[in-house]
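Only one structure is covered here, and it is reproduced in the block below.
Note that one protein chain is taken out, while the other chains of the complex remain in position.
Moving on, here comes chain A:
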Amino acid sequence: MAGWQFIRLQIIFPLILLILFLVDGNLASSLGLLMQAPIHAIPMLTFTWLFYAVQFGIQKEIPYYTYVVIFGVLFDIFYTGILGTYTLAFLLATIVMDRLRPYFDERMMSGLLLLLIGQIVYLLVTFVAGQLIGSANLSMLSFVVYLVLPTMLFNLVTAAIFYFPSWSLFQRLS
């Protein structure tokens, strides 16, 4: 029984990851209010799903970082065409969350704070990478006000809404 459950998680975790990866792009194109100028909020559901795995301790039961790298590369190829930025952002942000997890307790609010830290790392990596290839010519203030804040707001609310459903899903699967 345990073996079957292990396989079940092995299949369902990356499957949902793939769906969320595509839904991210789709939300960005179809949910107009996210990109209403000057606001530029990025849906980060893929990242939130990776956070749930860390928060609920699932990452030890699956080849977690393999998935992180695979989806990071996929993200780079499909969404930007420039390799490396999002692979690094995903990897670094998940590592930070994973390492900091022991210092946080089980409450949802602590979890969301952990996600917030992960999001900051993620966005910071993309900001630096953007500077590197010269595609970031937005001032730091505008970056924080128009991009970081709305992005965090959107994703924290989404993460809070799906927190307990995902928790019970992971309970059932593992």
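Note that in this section a contact is a pair of C-beta atoms (placed from the backbone, for glycine too) under 8 Å apart; a residue touches a chain by one contact, two chains touch by 3 or more; residues count from 1.
Everything that follows uses one rule, which is that contacts and distances are computed from a predicted model.
> What protein name does the UniProt record of the undisplayed chain give, "Heme exporter protein B", "Cell shape-determining protein MreC", "Biotin-independent malonate decarboxylase subunit beta" or "GNAT family N-acetyltransferase"?
Options "Heme exporter protein B", "Cell shape-determining protein MreC", "Biotin-independent malonate decarboxylase subunit beta" or "GNAT family N-acetyltransferase" narrow down to "Cell shape-determining protein MreC" for the missing chain.
> Residues of chain A in contact with the chain that isn't shown?
Chain A touches the missing chain through residues 18-19, 22-38, 40, 42-44, 74, 77-88, 91, 99, 123, 126-127, 129-130, 132-139, 142, 147.
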